[in-house]
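Take a look at the structure below.
With one protein chain held back, the other chains of the complex are shown just where they sit.
Labels for the chains are A, B and C, by order of writing; each one numbers its residues from 1.
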Amino acid sequence: MNMALDKPYKDVPGTTIFDAEQSRKGYWLNQFCMSLMKAENRARFKADERAYLDEWPMTEEQKQAVLARDLNRCIALGGNIYFLAKIGATDGKSFQQMAGSMTGMTEEEYRNMMIHGGRSPDGNRYTREWEDR
Amino acid sequence: MNMALDKPYKDVPGTTIFDAEQSRKGYWLNQFCMSLMKAENRARFKADERAYLDEWPMTEEQKQAVLARDLNRCIALGGNIYFLAKIGATDGKSFQQMAGSMTGMTEEEYRNMMIHGGRSPDGNRYTREWEDR
Amino acid sequence: MMARITASVYTSHVPAIGAAIDLGKTAEPYWQPVFAGYEKSKQWMRDNTPDVIFLVYNDHATAFSLEMIPTFAIGCAAEFQPADEGWGPRPVPKVIGHPELASHIAQSVIQDDFDLTIVNKMDVDHGLTVPLSLMCGQPAAWPCPVIPFAVNVVQYPVPSGRRCFMLGQAIRKAIASFDAPLKVQIWGTGGMSHQLQGPRAGLINQEFDNAFLDQLIADPAALSNKPHIDYVREAGSEGIELVMWLIARGAMADVNGAGAKPTVRHRFYHVPASNTAVGHLILENN
Partner (left out) sequence: MMARITASVYTSHVPAIGAAIDLGKTAEPYWQPVFAGYEKSKQWMRDNTPDVIFLVYNDHATAFSLEMIPTFAIGCAAEFQPADEGWGPRPVPKVIGHPELASHIAQSVIQDDFDLTIVNKMDVDHGLTVPLSLMCGQPAAWPCPVIPFAVNVVQYPVPSGRRCFMLGQAIRKAIASFDAPLKVQIWGTGGMSHQLQGPRAGLINQEFDNAFLDQLIADPAALSNKPHIDYVREAGSEGIELVMWLIARGAMADVNGAGAKPTVRHRFYHVPASNTAVGHLILENN
């Protein structure tokens, strides 16, 4: 079934807006992430990631994306960055390391880009600007 | 501190509106009632009411009102009928028995009043109508 | 073809009615007149089964404790379990939701400045299941998916009648923009006059109730301006539940410049069911 509501944010490149549709898709993935806010669950997850994931009604694709720490894939499968950040916290990663990991840059490249003023909006506003590349 | 907002419902006789002020006053009383939605807690409460009540940061007055099943007193102390109904459910009482118990009527008198059309609004709209009696 | 609202249904949702059904007491002299009033409604439901019911009700300190009290909460989950309200869960089917339509409505009405709470996990109490039992009897499964929409009428301030009526209008617009040919009914539940607390418990106001039914049919926009205090004083402290009927009524064609007055398919009123006056209406869009 299609929604007739406007989704003007579909044409922003490299960006997934966490709307109701994404939220439905990622419900259990995100709820799994929430569970990592308890120290006890973080320990259980670290001890056997696959076994812990299998306690959740997530899709196999979602589980694989978590195991691979592929955050872009997690987002495509309905994950939201604030939820996914709990995985990073469990791994001892900072928000900057997590954000950088999605850009195809090395950690140092990303850090340097931020120190020099971040990614410019120029050329990064519309999907067509990325397709032209 | 006083609130400057209108509370026109203060002049309805025999009636306590569950507003923010009542809700603050009755917070733990009502949360105790909510706990009785679990069969396990109902059993523990029945086994030793006083001990179960002492697990909650309620006032002594609130605890006494619960022990006495004095619903009018419970309401004066911040209780709300939908929460207090969990006590009645634990005791195996119906909503009609609970409501009737607050009116000063016997169970039969209250039931008969309801069968004959309930309490008339006439003479029951303003506190002054009750004071004149 | 887009989704559309075909009819609205209004009914009280007294817990004792649920108990009477579940315990097989519907033929008893006390209860027989209540259930007789819904015989026609059950036939109408069989003849007019919708694809989805948008069911406006209130939670009675069941899913929502005092920890979190949403003014308006929309259930977007795939299913909802009947709650244990203290007497054990009602022996009724689980409620199947409609996540796509529910999320669509949430998205649309939030953009229309209604500050909903989205709920993805919630048990549903008698406020939702008793109307389903009254309208559908005791089937093995409810006849269609249901979107639960919970309104705070427990802790004051509850939303105004006017706010509820305008919300109904926004819900209509949201449903009409959903790209699937669904027939949707909107139900408003709770009321009529009753008071469950204090020395004034047992208040019933038949004159108020019948005037409310008349005006709900004829001039709901004017009715929506009735202040809270009038409900409390005239219809009892729990009579305030009637504001929820204005959400369903606000979603009808005639008050959105989209049709003539609705047809009154059924009207019923009876006193008492336990502490409460029972009122019921079925309005079909024209």
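Note that a residue touches a chain if its C-beta (ideal position, glycine included) is under 8 Å from a C-beta of that chain, and two chains touch if they have at least 3 such contacts.
Computed from a predicted structure; not experimentally measured.
Q: So there's a chain missing from this view; which of the remaining chains does it actually touch?
A: Across the whole assembly, the hidden chain touches A, B, C.
Q: Go through subunit A and note every residue touching the omitted chain.
A: Per the touch rule, subunit A residues meeting the hidden chain are 8-9, 12-20, 23, 27, 30-31, 33-34, 36-39, 42, 71-72, 75, 80-83, 85-86, 88-90, 94-96, 98-100, 102-104, 110, 113-115, 117-121, 124-126.
Q: Pick out the residues on subunit B that sit against the missing chain.
A: 1-5, 19-21, 23-24, 27
Q: Please identify, in ascending order, the residues of subunit C that touch the omitted chain?
A: Subunit C touches the missing chain through residues 66-73, 107, 110-111, 113-121, 155-157, 159-160, 162-163.
Definition applied: only the chains that are shown with their structure count from here on.
Q: Roughly how far is subunit B from subunit C, going centre to centre by Cα mean, in whole Å?
A: Their C-alpha centroids are separated by 25 Å.
Q: Show the residues in subunit A shared as contacts by 2 or more other chains, in ascending order.
A: Subunit A, residues with two or more chain partners: not present.
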